[in-house]
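This report refers to the structure that appears directly beneath it.
Missing here is one protein chain; the remaining ones are kept as they sit in the complex.
Our next item is chain A:
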Amino acid sequence: MSTILTYTFKSLPSTSKWAFGFSIRPLSCSSQLRAAPAVQTKSKKTLAKPNIRNIVVVDGVRTPFLQSGTSYKDLMPHDLSRAALTGLLHRTNVPKEVVDYIIYGTVIQEVKTSNVAREAALGAGFSDKTPAHTVTMACISANQAMTTGVGLIASGQCDVVVAGGVELMSDIPIRHSRKMRKMMLDLNKAKTLGQRLTVISKFRLNFLSPELPAVAEFSTSETMGHSADRLAAAFAVSRLEQDEYALRSHSLAKKAQDEGLLSDVVPFQVPGKDTVTKDNGIRPSSLEQMAKLKPAFIKPYGTVTAANSSFLTDGASAMLIMAEEKALAMGYKPKAYLRDFVYVSQDPKDQLLLGPTYATPKVLEKAGLTMNDIDAFEFHEAFSGQILANFKAMDSDWFAQNYMGRKTKVGMPPLEKFNNWGGSLSLGHPFGATGCRLVMAAANRLRKEGGQYGLVAACAAGGQGHAMIVEAYPK
């Protein structure tokens, strides 16, 4: 364990220097930016509310996000989580005993570590007196972990919470069939040889066919890609538009990676393997190459392909959240405030991935902001087609009036402020961990690019969605 720590430590300085260097520059120019007229037109100067505690993100980190089946393939989920947690400890130097609570999000659970938060925390050297629990809400599990933490702090139950998320798609629980499980359980109960033989005699070869978890809705049995393809078609999003958007995501991610903007990434020395320092799913291709791919879900005429979808990813994230006064008292310079947030849900069949469309106007209204107030949009990109369908839905009065019960559309986010450092399509999408990445990307972008408000939004299986306002911490 300690060796891993030291390795991480050794490999850290180079990157953290980078990150530091970059975070300095925006600081220096931010004063000019603040004077820019765009900033002055904000609907609200701050989202602080009287008599409510301000909650801040001190910092957040994540392991590099890797395509599943690569370097992390022999790990267990809590190993990955541990890497994120130790990375956070190292980055923030927070004394372990001040952490009041730890919350992790995950989707596909490893049965042995069903409360992965606790196992990871123990392994990462947190105090065994710090309680930990695990939440699940499909692709917004980490968001749920963060907002659960926000709730604990806001209600005065805690001052310091670690929230994060993890997903290890390299290994998923493939189960015996129900019949086989039943037989094995019966066998457990059988006392005599005779009883055992009777149970065994019921065995049939088809008992051995395994049960695989699918990325499919339980209620509709439709896989998410299939639903995304239908959604894209419903909003008449073309294949070319989707490929172009995916290319944009990969190109921006590559640029951000090359320029060292992805400062939330902490290197991870995978036991028995090399040290992993960067995301490995970023692969800007060309439209010609992408056009050659066959549709992955609706064959042969669908538009969603492997190239314009997010890929199966392994990764973990972690974030240190505190009450503002606590952070200041401990001498921290927080990165951002976590402000208003909403959860929404809608029809899991035909509007499975429209969460951001529903959540965005709601959270803006709640915060008293407009689209123009937002300087950095960080939306979860499940599929190109999903993002573009959300854009069209957000830009449609008809949709707002007929399906959302609103008088007018909220409007489409301006592309120049949207996922400027890549997104889930290119960086990867470990289901349970993406939420923290989105918030950190928004916070870091606000610091780097200047700006006050960031909007994080995501869709999730089950036809649910989430949005949160992130406010830059004043310099």
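Everything below uses one rule, namely that a residue touches a chain if its C-beta (ideal position, glycine included) is under 8 Å from a C-beta of that chain, and two chains touch if they have at least 3 such contacts; residues count from 1.
As a convention for this text, contacts and distances are computed from a predicted model.
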Among "NAD(P)H-hydrate epimerase", "Vacuolar protein sorting-associated protein 26C", "Dynein light chain roadblock" or "enoyl-CoA hydratase", UniProt-listed name of the chain not shown: "enoyl-CoA hydratase"
Identified contact with the non-displayed chain, of A:His78, A:Arg118, A:His250 or A:Lys392: A:Lys392
Of A:Thr136, A:Ser177 or A:Thr220, the residue in touch with the unshown chain: A:Thr220
Contact with the hidden chain (one of A:Asp128, A:Asp274 or A:Glu288): A:Glu288
Selected from A:Ala48, A:Val98, A:Ala236 or A:Leu415 as touching the chain missing from the view: A:Ala236
Positions on chain A contacted by the hidden chain, ascending: 218-221, 226, 229-231, 233-236, 238, 240, 244, 286-288, 298, 301, 347, 349-351, 389, 392-393, 396, 398-399, 402-403
